[in-house]
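Heads up: the structure comes next, in structure tokens.
Missing here is one protein chain; the remaining ones are kept as they sit in the complex.
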Amino acid sequence: MTKEVHPFERYLRGGMIPHIWCEGCGNGIILNCFVHAIDDLKMDIDKIVVVSGIGCIGRLSGYTNTDSYHTTHGRAIAFATGVKLANPDLTVTVISGDGDLFAIGGNHFIHAARRNVDIKVICANNFNYGMTGGQYGPTTPLNAWTTTTPYGNIEHPFNLVHLAAASGAVYVARWTTLHVRRLVESIKKMLQKEGFAFIEVITPCPEIFGKRNKMATGIEMMNWFKKASDIQNNSDPAKAGITPERIVLGEFVDIEKPTYDYLLRDMILKVQKRVRGGE
Amino acid sequence: MAQKDRTVLTGKHFWEGDVACAEGAIAAGCRFFAGYPITPATEVAERMAQRLPEVGGIYVQMEDEISSMAAVIGASYAGVKSMTATSGPGFSLMQENIGLAVMTETPCVIVDVMRGGPSTGQPTKPAQQDVMQAKWGSHGDYEIIALAPNSVQEMFDLTIEAFNLSEIYRIPVIVLGDEIVGHMYERVTIPSKEAIKIVNRKMPQISPEKYAPFKPDKDLIPPMAIFGQGYHFYATGLTHDEAGRPRTDSIEAQKKLVQRLCDKIRKNVDKIVKLEKIMLEDADVAVVSYGITSRAALSAVRKARQERIKAGLLRLVTVWPFPDKYVAEVAEQVKALVVPEMNYGQLVREVERAAKETPVKFLPKLGEEPHKPIEILDALRRAHK
Amino acid sequence: MIAMPMRMWRKPLDTAKVKVPEGEVHIIKSRCKGCGFCIEFCPKEMLESSEEFNERGVHPPKVKDKSVCAHCSFCEAVCPDFAIYSVKKECKDGC
Partner (left out) sequence: MSSPQPKPEEEIRIGVYVCHCGLNIAGSVNCEEIAKYAATLPHVALAKDYRYTCSDQGQELIKKDIKEHKLNRVVVASCSPRLHEPTFRRTCEEAGLNKYLFEMANIREHCSWVHLYEKEKATEKAKDLVKMAVAKAALLEPQEEAVVPIIRKALVIGGGVAGIQAALDLADTGYKVYLVEREPSIGGRMAQIDKTFPTMDCSICILAPKMSDVGRHPNIELLTNSEVKEVKGYIGNFKVKVLKKPRYVTKDCSACNDCVKECPVTTPNEFDVGLATRHAIYTPFAQAVPSTYIIDRNICLNKDNIITCDKCIRACERKAIDFDMKPETVELEVGTIIVATGADVYDPASLVEYGYTKYSNVITSLEFERLINAGGPSGGHLIRPSDMQIPKVVAFIQCVGSRSEKGGRPYCSNVCCMNTIKDSLLIKEHWPETQIYVFYMDIRAFGKGFEDLYKRAKKEGVIFIRGLPADIVEDRKTHNLWLIGENTLQKELYKVNVGMVILSVGIEPQKDSEVIQRLFTLSKTSDGFFMEAHPKLRPVDTPTGGVFLAGCAEGPKDIKDSVTQASAAAARAGILMSQGKVTVEAITPLVIAEKCQVCGLCTRVCPYNAIISSKELKKTEVIEAACAGCGTCGAECPYEALTMRHFTDEQIHAQIDAATEMNANKKIVAFCCNWCSYAGADFAGVSRMQYPPNVRVIRTMCSGRVAPKFVERAFARGAAAVLVSGCHIGDCHYINTNIQTQKRVERLWKKMERLGLNKDRLQLAWISAAEGEKFASKIREMQNVVGKVTKEEIEKSKAMTKEKAG
């Protein structure tokens, strides 16, 4: 029989698949949706840069057949800022985890959003630090069990979409790895949007998180998403909570405002004009 | 009307060192600055904020030094010469990503205008306390290049030099200034644009399919593709092979990579190192010095000569890689070496190591002000006996 | 959908003419990690776990009934491992 070739093969870095992610992990679905969106938009992949931080999903930049950079823990957005400002023709996407982006990298996230730098951020939220064996993180639900919350988590988690909206992101959405169609459309929208755009993707982590929280398989976690998800487009992100009973999904923010890059270029042109005129 | 070229402000100027440094960067082709305000380096940022837009460059003030360093690396990968400027506390924060820059072989320049530490220490006082941090500050084995200007003119000249070296060797280069050279006003002479030698990184000459981002040429330095040109390459802070693929479990890959990262500097020390040998021909005592201290050392040596003491000065313009060989030569020739440093003993350890049996007299200086020539002269007198 | 409660018991006259897209599922067994998403969420429930093991020791999915595939390609979209995809069947007698 002939060799099977996946339609998205050309978007994947040669020799890198199969990836390192566990059975039932949703990171691969996020990768799948990301290249799906690029394919739909017929984008010039030469102009796409994928940046990731540290953690399971951090490996993603190695799997996309694009210019990619795998930064230090938490610094993906800061690196991406440098790239985007230095070459505005590039579409710079940061794909990283909840711990990377919102614990060690939290400061960079809010400031990039505040500046409205034209970078796209996809956060794979698996509710814990998977790569290091399942410690609690900034998104771990209250009372959840992890290796460092052996008596249940006593910290309140971040509401990422609320945080993003409050920090000034121009596009904010949340989906799960089961809502692939909506996720792909959402990523397409994000890629075409100008400014700091953010998508949170709830992703199953059965091996590390699920097994400790009564969801031993990816299917169980995906069925939880199916059961609990409630799509509330354009609703108040402050109310978009995540509980065992209800995961509020949807597009929460979609606004226009001048990007940092635009204002910067604009300023430079003005200054240069003045200079030409000679002070 | 013809555009006024503002990239090189040819002519004579009366500037402080931080300004000269910024001008040097622009002259060298730097078009991206990411930083965070800190005394006594703030003036570099301020000058860049004002000047970069004039030449179409980007100034961005980040939320901290960690992100500043990350952004500098990002800009460099996007093909723009980039730098940051900071001082002790900020320099500490940058170490993480300096390590990343070393690992991903990123051309970029870090200006460290040294001040008194540890910790917040004495923001407005000069010091030479980051010399070792410049070499060992980030974790793991690596080589790095650090230059130590001792005048406002050199803040200009050596910043250009720093960029050239970083482009040649794909490595972060540190300009180790201090509060005095940073804030001191002196006359600076800027040559014509043509007279300034600029080096740019080596680009791949092969097709993207064949390109392996970390496959070195004979000189051990891999040609550097930049984002957006269709090379679709991958760079990671993880140990990687020539194709850039992570090799976290292969000892071979680790050895191969780390060795090359060090060797590309070690094997090129002669090309990299810059020194000043003053009155060393017949010297039997010598001062080994760098940075601002070397100016006090020079006048001390002159006075010593008036007292018929055969004194000489070996000034290290390049402190890293450390020029062992040259220090050793001098050490063999003299009976003793005098090493003044504005710290409690850092580079002197390297000198001692290179000097072998030759006695080394260390003159520490902590805080407030630099060495007085007379202090160094006394040391020479004693060493001469 | 229409609430007109009329008895509709006949096979529509145009059944033969009406063409619906049909798909053909391809499975790259070696890549499968056996998460089972494709099987669990196939709206046509046309996939099932196979008996065979692949080199990573899991049972890749296999097609239960290929005639029902609607070429929605959800299996392709939800597969984390790029191990399954569906292609549109080129239907004969030109449609």
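For clarity, chains are labelled A, B and C in written order, and residue numbers in each chain start from 1.
Everything that follows uses one rule, which is that a contact is a pair of C-beta atoms (placed from the backbone, for glycine too) under 8 Å apart; a residue touches a chain by one contact, two chains touch by 3 or more.
Source: prediction; values computed, not measured.
Although one chain is omitted from the display, it touches the following shown chains in the full assembly: A, C. Among A:Arg13, A:Arg59 or A:His179, only A:His179 touches the chain left out of the display. Where subunit C meets the missing chain, the touching residues are 1-10, 12-15, 18, 20-22, 41-44, 70-72, 74.
Against the chain not shown here, subunit A presents residues 178-182, 185, 226, 229-231, 233, 249-250.
We take it that only the chains that are shown with their structure count from here on.
Central chain by Cα centroid: A, whose mean Cα position is closest to the mean of all protein Cα atoms.
The distance from the centre of subunit A to the centre of subunit C, each centre being the mean of the chain's C-alpha atoms, comes to 30 Å. With centres taken as mean Cα positions, subunit C sits 63 Å from subunit B. In whole angstrom, the spacing between the mean C-alpha positions of subunit A and subunit B is 37. Of all residues in subunit C, only 26-28, 31, 33-37, 40-41, 56, 58, 74, 76-83, 85 touch subunit A in the complex they form.
Residue ranges on subunit A touching subunit C, taken from their complex, read 4, 6-9, 12, 17-19, 21-29, 31-33, 36, 177-178, 180-181, 184, 217-219, 222-223. Residue ranges of subunit A in contact with subunit B, taken from their complex: 13, 15-16, 45-47, 49, 51, 59, 61-62, 65-72, 75, 77-87, 89-90, 107-108, 111, 264, 267-268, 271-272, 275-276, 278.
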